[in-house]
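Selected chains from the complex are presented in situ; the others are not included.
Lettered A and B in written order, each chain numbered from 1.
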Amino acid sequence: MRLFPKEIDFFEIFDTASVNLTKAASILVALMENFTDIDRKAKEIYEVEQEGDILTHDIMKKLNKTFITPIDREDLHALASSLDDVLDLIWGAADRMSVFKLKESTPEATVMAKNLLMTAEVIHKAIHMLKEKNYSHMQEYCIEINRLENRMDRDFRDALAKLFDDYKNDPVLIIKWKEIYEHLEDASDKCEDVANVLEAIVLKHA
Amino acid sequence: MRLFPKEIDFFEIFDTASVNLTKAASILVALMENFTDIDRKAKEIYEVEQEGDILTHDIMKKLNKTFITPIDREDLHALASSLDDVLDLIWGAADRMSVFKLKESTPEATVMAKNLLMTAEVIHKAIHMLKEKNYSHMQEYCIEINRLENRMDRDFRDALAKLFDDYKNDPVLIIKWKEIYEHLEDASDKCEDVANVLEAIVLKHA
C-alpha cells in the first residue's frame, strides 16, 4: 500500500487510454468509409483493444494497491471500466464486419462511426482537463458528449428504419447490420457513462 | 457542500420520478391495447422520458453536492439509475413500434405492458413508504414487485414461443417483435433492480 501515490500516474494512464480509444474509433471510420482490407483493419483495432486491456488492468491494479487516490476510487474505477467498454464495443463492431463476411458498408454505419470518433476526441479533451483540474472546461466537454450521444440515438433510429426498409427481403442481412448498428449505439451509450462519471467528478470538486 | 440537506428533497424527487414512470407505462398500455395514433403516443412517452432524464440528472447532481444523505448515497444512486433504466426501456419499446412500422399489436405485448404498469404502480407505493419510513410496508411491496417480475418472465417466455410458432415464415416480423418483447422483459428486470435496492434500504433501517 502506498500512502502517497504520485498523483500524476492515474491521469497519465487515463490520458493514454483516451488516445487509444480515439485511435480505435479512427480505424473504424477508415474501415466503414473505405471498405477494403477489412481483416487487416479489424486486426489493427484488435491490437488497440488489447493495448486498452493492459491499460485498464494497470489502472485497476494501481487502484487496489493505492490507499489514497487523487479522485474518489469508485469514480476512477467506473471511468476505467466505461472507457474499456467503449473500446470493446468498437472492436466488437469491427469484428462482426469480418465474421459476417459483409461485402460493403452502409452510409449509416459511416455516419455512426464518425459520431463515435468525434465523441472519443471530446472524451480525450475532457480527460486532459481532468489532469489539469480545469473543471469548468471538463463540464463543457461533458455536455458536448451528451449532445453527440443524443445525435447518435437519432442516427441509430434512422439507420434501423432504413435497414428494415431496404432489406425487407433479406432477413439475414438485417440480422447482421442490426447487430453492428447496436454495437455502435451501445458504444455511444458507454461514452455517455464516461461523461456521467466525469460530471460526478466535476460536481465533487467544483 | 451542504452538511444538513433538507431530507425531504430526495424523497420528493423519487416520488415524482415514480409517478412519471407510471405515466409512461400507462401510455404504453394504451398504445398496445388500442393500436392507433402510434406516433403521437410514442411522442408522449418520449416527453415523459425526457422529464425523467431531468429528474435523474437532478438527483445525481444533488447526490454529488450533498455531504450527508438520508439514505446511503450508493443506494440513492442505484435507485435513481434503475428507475431511469425502466423508463428508457419503456420508451425504447414504444419507439421500436414506430420505427418498425408495425401495423398491429399482439395480445402478448398488451399483457406484458399491463404487467409493467402494475409493477410501476407498486414501485410508486414502495417509494411513498420510503418517504414515510414505513419499512414493513416497503418490504411487502418489494415482494410484490418480485412476484410481478416472475410473472413477466413466464409471459415473456410464452410470448417468445408463440412468436416463433405464429410467424415461422416471417423472420423479419420475428426480429421486430422479439426486440420489443425483450425491451419489455428488460424493463421488468430493471424493476427487480429497483426492488433490490429498496430491500437493501429496508434491511439497513429495519
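The criterion applied here is as follows: a contact is a pair of C-beta atoms (placed from the backbone, for glycine too) under 8 Å apart; a residue touches a chain by one contact, two chains touch by 3 or more.
Keep in mind that this is a model prediction, so the values were computed, not measured.
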Size of the entire homomeric complex in copies, 2 being in place: 3
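One rule holds for everything that comes next: only the chains that are shown with their structure count from here on.
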Centroid distance [mean C-alpha coordinates] between chain B and chain A, Å: 27
Contact set on chain B toward chain A in their complex: 60-61, 64-65, 95, 99-101, 171-172, 175-176
List of chain A residues in touch with chain B within their complex: 157, 160-161, 164, 168, 171, 174-175, 178, 196, 199-200, 203-204
